[in-house]
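Up next is chain A:
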Amino acid sequence: MKTGRLLTGTQRNWPTELWESPLSLPTYRRAFFLLIMLGLGGLASVWFIGEISDRINPLYDFAKTYLEGLGIPLFLIQLAWTIIKAGILLMVPVVNAICVVWWERKISAHMQSRLGPMYVGGWHGWLQTIADSIKLLLKEDITPNLADKKIHLLATAVALAPAIAAFAPVSFGKELVYADIDIGILYVFAVSGISVFGIIMAGWASANKYSMLGGLRAAAQMVSYEIPRTFSVVPVIMLCGTLNIAAIAEAQSGYLFGFLPRWFIFYPVVGQIAFIVFLIASVAETNRVPFDIPEAESELVAGFSTEYSGIKFSMFFLAEYSYVLISALLISAFFLGGGSPLLPSLSFIPSWAWFIGKALFIIFCFLWFRWTFPRFRVDRLMDFNWKFLFPLTLINILLAGIWSAEIKHMVK
Partner candidate 1 sequence: MTHHTVEDVFAKLQKIFPDIKESEEKIKNYPTWSVSSGSLFKICETLKKESGFEYLDMVTAVDRHGKVNSAGYLTEPNPCVYSQNPSVVPSQSPAPGAGFFEIIIILTSFSMNQKLILVSRVDRTNPEAESLYPLFKSADWQEREVFDLFGIKFTGHPNLKKILTPDFIKGHPLRKDYVHKKDKFDY
Partner candidate 2 sequence: MGIILEKTPIILNKIPGGTIALTTADFFINWARKSSIWPLTFGLACCAIEMMAAYATRFDFDRFGVFPRPTPRQADLMLVAGTVVKKMASPLIRIYRQMPEPKFVIAMGSCADCGGPFYDSYSVVKGVDKIMPVDVYLAGCPPRPEALMYAVQKLQEKIGKMEIKENSGATAGQESGARREL
């Protein structure tokens, strides 16, 4: 029989063996390679920062002596240095968002047997996010007629500014830290808590019911998940005796019995509970699936950002991804030993590479959750927080007390 112009059986090949292999099931075979690629790409990009941080102090000293020789007062030089550091700090969220969004699209695509961006910029669509951001910059900026125009504008700033400011006590290398303050943990939690106001303002000012529901949900969710998130760090603080992020990371260096790193996640029971609660609460704080109810696409259209277009919308985007990075860096510092290597024999890899590498792995976990889980319902979300996570953290603090009073000196 003639098949005419119709498709014949041999024209379409189904790679069923590939789809059936257990490695391509939810463990996502190709995503694993992407993880490696992500790690390598991330390391290459932070190499630059590491190099700067190694050379930055001699550079500063040299510049200082030179400029002092010219007769410029010291406070002006220090001011200029602060401004330069602030500039570098400002670049962090932008560069981070550009990279992470591209990774997210690539990783999610490979999890779903797709390819993701392929053409923009040539190699695997690596310029995709830059094209997106230029386009968003040039889009018309709409403020709805009924909106509260001042608050509508202010909300973006209130959401983004704390996200940038929260990076201040986070050290990106040995010397490249904007403000090395002793109460770093408190500062990060306090500042990042401000962002929720931006979201509530955005929800209210948009004069859109979906936005308002999104804002209300965000308020309820972020305020309540702040509590287990903070409480889950209390054991870390108790065991390390400091609030300085860098000091906490340093306190975890060394090895138990010569092979087990002294990372906090390896402390029996206390460490694991604290880590899991902090991870869950961090995902909730960053409004990502399965906790993305404030912007739940299928329910509230786009939640609080429904009425935001162009550059204002990208501000919220930037803030979200900044918090993802901050959470990853904090998890890396609190629970994964900061810059300490996994095995003593791996110590030839510089410490900043370990630090950023661990953070990148946590970012990958965030993306992985996002593309695997369905979304919680809003009341279940609250139940989960108040009836499960919150009591768990209190118990964990008790356990940490017992640990630090009774067991800590025995292990030493």
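How were these picked? Simply put, all candidates are chains of the complex that A comes from, given by their letters.
The definition used in the following text is that a contact is a pair of C-beta atoms (placed from the backbone, for glycine too) under 8 Å apart; a residue touches a chain by one contact, two chains touch by 3 or more; residues count from 1.
Just so you know, these numbers come straight off a predicted model, no measurement behind them.
S.K.: Given that every candidate in 1 or 2 is part of this complex, which one actually touches chain A?
M.R.: 2
S.K.: Quick check: in the complex, which residue numbers of chain A touch candidate 2?
M.R.: Its residues touching candidate 2 are 105, 109, 112-120, 125, 127-128, 130-132, 134-135, 137-142, 297, 301-302, 305-311, 313.
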